[in-house]
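Every protein chain of the complex appears in place save one, which is left out.
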Amino acid sequence: MKIRLDQDGLLLLLPLTAFAVGTLYIGSNYGPVSSFIPFWASIFMLITCLFVLLGMDKQVDDEEHHAAKKEQSDNHNVIASALWITVYVVMAYVVGMIPAAVAFTFFSMYFFGGKKLLMAAGTSVVLGLILFGLFEFILEKELYKGVFIEEYF
Amino acid sequence: MEALDLAVIGDAWLRLFELDSLFYLVAGTLIGLIFGVLPGLGGTTALALMIPFSMSMDAGDAIILMAGVMGVAPTSGAVTAILLNTPGTAPNAATTLDGYPLAQQGKAGFAIGAAAAASGLGGIIGIIFLIAMVPITREIVLMFAPTEFLLLAVLGLVTVSLSTGKKFVKSLIVGLFGLIIASVGYHEVTGEERFTFGIDYLWDGFKLVPVMIGFFAVSEMINLWAKRGSVAASGEMEAINLRQVLQGCLEPIKRWKVLLRGSAIGTGVGALPGVGGTVAAFMAYTIAVTTAKPSERDSFGKGNIVGVIAPESANNAKEGGALVPTLAFGIPGSAEMAVFLSVLVLHGMVPGPTIMTESLDIIWILIAAAAASGVIASVITISAASSIAKLTFVDSRTLVPIVLAFAMIGSYSLDNEIYDVFTTLVFGFVGFIFMRFGFPRIAFPLAIVLGPLMETSYFQTLRIGDGTLSILFDRPQSIVIMLLIVGCVAYYLKGFFTSSEDKEKSA
Partner (left out) sequence: MRFLTALVALGLIASAPAQAAFPEKDIEIVIPYGPGGGFDTLTRKLAPYIEEYFAKKTGKNFNNIKVVPKNMPGASGKKAAVYTSKQKPDGHTVQIFNIPGHGLPYIQGKDAGYDITGYSWLNRVGGDGYVVIVANDGPYKTFQDLLDKSGDLKIPEQGPGSTSNMANKITWATFNKGGEYIYGYKSSRDYSTAVLRGDGDVTMLAAGSAKRYNKAGDFRIVAHWADEVDPAFAGAVNGNDVGHPELHDLGLLRMIAGPAGMDPELMKTWNEALAYAVNHPDIQAWSAKTGNPVLAYDSPEKTKDVLMKNLGYFKQFSKIFAN
C-alpha cells in the first residue's frame, strides 16, 4: 500500500484527529461504564483518521475525485455563505425569529438575488404571515421574540 | 382465530366510510403530510399536538385521526429528502442518497412519484404483515432481548457504512463522530456527566432534531447559497409534469421484489422497540445495494431509483411493525407510538395482551385507518408532486432564506429553546465541512440513534450473561443476526473485489 499524505483532506482530517485524541483523553477519565463508548469510538476514529490521512484508503478514483472538486464552489463563496447564514441566526436572536425571517428573505432576494423590490418585499411579508399563522395561531407555539423581550419582560 | 373475526374487520372498514370518520382521516393525513414536510416537525410533534383535540372525541374517531397522522409523515418526509437533501423525518435519510441526485438531474417528479407509490404500497404491505403477526405478537416481543438489540445496532451501523461503497472508511469516521456526539450528556445508568463541561444545556445531550436539521438542511443551504443557481443543475422544468410523476409511480410495481423485500424489512425491524424506522430504511437500502448486480452497484448514490423504493417502502411498512410491541405489551415501537399509547390510555384502553380481546373493534379501525391514510397520502403527494418538484428550479436566493426560516423555527419550536437554534447552526457548519471533503454524512443520524441503544444493550447483555458475552452464542436469534452481519460484509466485499479485479483487467 502506498503511503501518500492526503493534502486535500488535511483541513478536515487534522481537526478530526485532534478531536479523537481529545475525546480519548477526556473519555478515559470517566468510570468504566461511562467511558466505554467515548473510549472505543475515539480509538477507532483515531485509527481511521490516520488511515485516511496517510492516503491508505485510495479507493476513490483520482478522476472521480477531481471531477467532484471541480463542481464545488470557491472557498470564498463558501465563507460568505456561512457568514450570511450566521447573520440570520444572530438576527433571530436579537429581534426574534419571524422579523429575522422576513428581513433575511428580503435582503437575500433583493440585494443578493437581484429580484425586483415588489417581489422581494412581497415574498418576505407573505412568508412572515404564513410563519406567524402556522406557528403562533394554529400550533399555538410562542416563537422567540428577541433577546431583549425574552430576557427583560 | 378469534382475532381475525371477519364481521369485526368488515365493520371497521365500513366505519371508515362514515362522513365524520372520513373527515378525521383526511384531516389527520393532511396534518401528518404538512408536518412531515417541514424540517424540524414530523410525526411525533404532530401527534403530541393532536392529544388535546383527541380527548374530546370518541375513541374510534380519535384513533382514526391519530392513524391518519402517524401513517403519513414518512411519505411527506421523502419529499424534502428528494428536493432538498433534507430528510423530513430521520427514516427518510436513506432516501436522500439516491433521491437528491435524481432531483439534481431534473427528475424530481420521477423520484417523488416512486417514493409516494413505494410508501403507499409499503404501508399496506406492512399492515398485511401486521395482521399476519397478530396471533404471535407476544412471542415476537419475548424473542428479542437486549442481546439481539446489541447485534442489530451493530448490524445497522455496519450496513450503513457499507452502503456508501468506496467511501466506507470515511463513512465510518462520520459514524464514530456521531457515536461520540450521542454520548454527550448525563448517563442515565451511572449518573455521570459526559462531555458537558458544566453547561446546563448539554445535560440531556444534543437533541436529535436540531442536530439533524443542522447537519442536513442547514449544511445543504450553505452549499446551495455558495453554489448559486438552483437545486436542479441539469434538466428542464418543463420535463417535470404529471407524466414524469406517474412513470415514477410505476417503478415500485415494476420492481416488486425490491418493494416486497423493503416492506418485509420495515415491518420486521419496526417491530423491535427502539430500533425503529431509521434502521429499517437503511437496512433496506443496503440490502438492495448488496443484492444488486455488481454492474449496477456503482449507480447507487447517483440516482438509482431502487435506492428510493427500498427505503421508502421500509419506512412506511415499519408503522405496521411498530404496532406489534405497542399493542401486545404497551411497549412503544417508536416515539410516535409512545404518544399514541397515551391516547389509547386516555380513552380508557389498556394496551397489553388483552387488548385483542377487550378492544378488538378499535384495533381493526386503527389498522383500517392506517392503511387508508397511507393510500390517501400517496394520492395527495402524487397529485401535488409535479408542482412541488418545480421547487428544484427556484433560485437559491429565494429558496435558501425560506427553507432556513422553516428549519430554524422548526428547531426552536421543539422545546422553545433558542440554544437549539445555535446547535442547528453549529451542526450546519459541521455537516457542510464533512460534505465538502467528500465524507458521506449518512452514518451520522444512524449513529446518534443507535449509539445509545448499543451502549445500553451491551451492558444489559453483560449483566444478563453474568459478566460475559457468551450469551450471544447461546441464543439462536443472536446467531442468526451475527451471521447476517458477517454475510452482509462478505457479500459486499466480494462484489467490491470482483469489480476492482474487472477494472484492473480492462485497464
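To keep things simple, chains are lettered A and B as they appear, and every chain counts its residues starting from 1.
One rule holds for everything that comes next: contacts are C-beta pairs under 8 Å (C-beta built on N, C-alpha and C of every residue); 3 or more make two chains touch, one makes a residue touch a chain.
These numbers were taken from a predicted model, which means no experiment stands behind them.
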| item | value |
| --- | --- |
| Among the chains presented, those that the missing one touches | B |
| Hidden-chain contact residue, picked from the options B:L142, B:L469 or B:A490 | B:L142 |
| Options B:A62, B:V339, B:M435 or B:I481, residue touching the unrepresented chain | B:V339 |
| Selected from B:A132, B:V189, B:A233 or B:V480 as touching the chain missing from the view | B:V189 |
| Given B:G60, B:P210 or B:P273, the one touching the chain that is not displayed | B:P273 |
| Candidate in contact with the missing chain, chosen from B:A48, B:V375 or B:V489 | B:A48 |
| Positions on subunit B contacted by the hidden chain, ascending | 47-48, 51-52, 55, 141-142, 145-146, 186, 188-189, 191, 203-204, 273-274, 329-332, 338-342, 345-346, 348-350, 352-354, 456-457, 459-460, 463-464 |
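Following the convention adopted for this analysis, only the chains that are shown with their structure count from here on.
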| item | value |
| --- | --- |
| Interface residues, subunit B side, partner subunit A - complex | 49, 166-170, 172-173, 176-177, 179-180, 182-183, 187, 189-190, 192, 194-195, 218, 221-223, 225-228, 395, 397-398, 400-402, 404-406, 408-409, 412-413, 416, 418, 421-422, 425, 428-429, 432-434, 436-439, 451, 454-455, 458-459 |
| Contact footprint of subunit B on subunit A as seen in their complex | 8-9, 11-12, 16, 19, 23, 26-27, 30-31, 33-34, 36-38, 41-42, 44-45, 48-49, 51-52, 57, 59-60, 65, 68, 72-74, 77-78, 80-82, 84-86, 88-89, 92-93, 97-98, 101, 104-105, 108-109, 112-115, 123, 127, 131, 135, 139, 141-144, 150 |
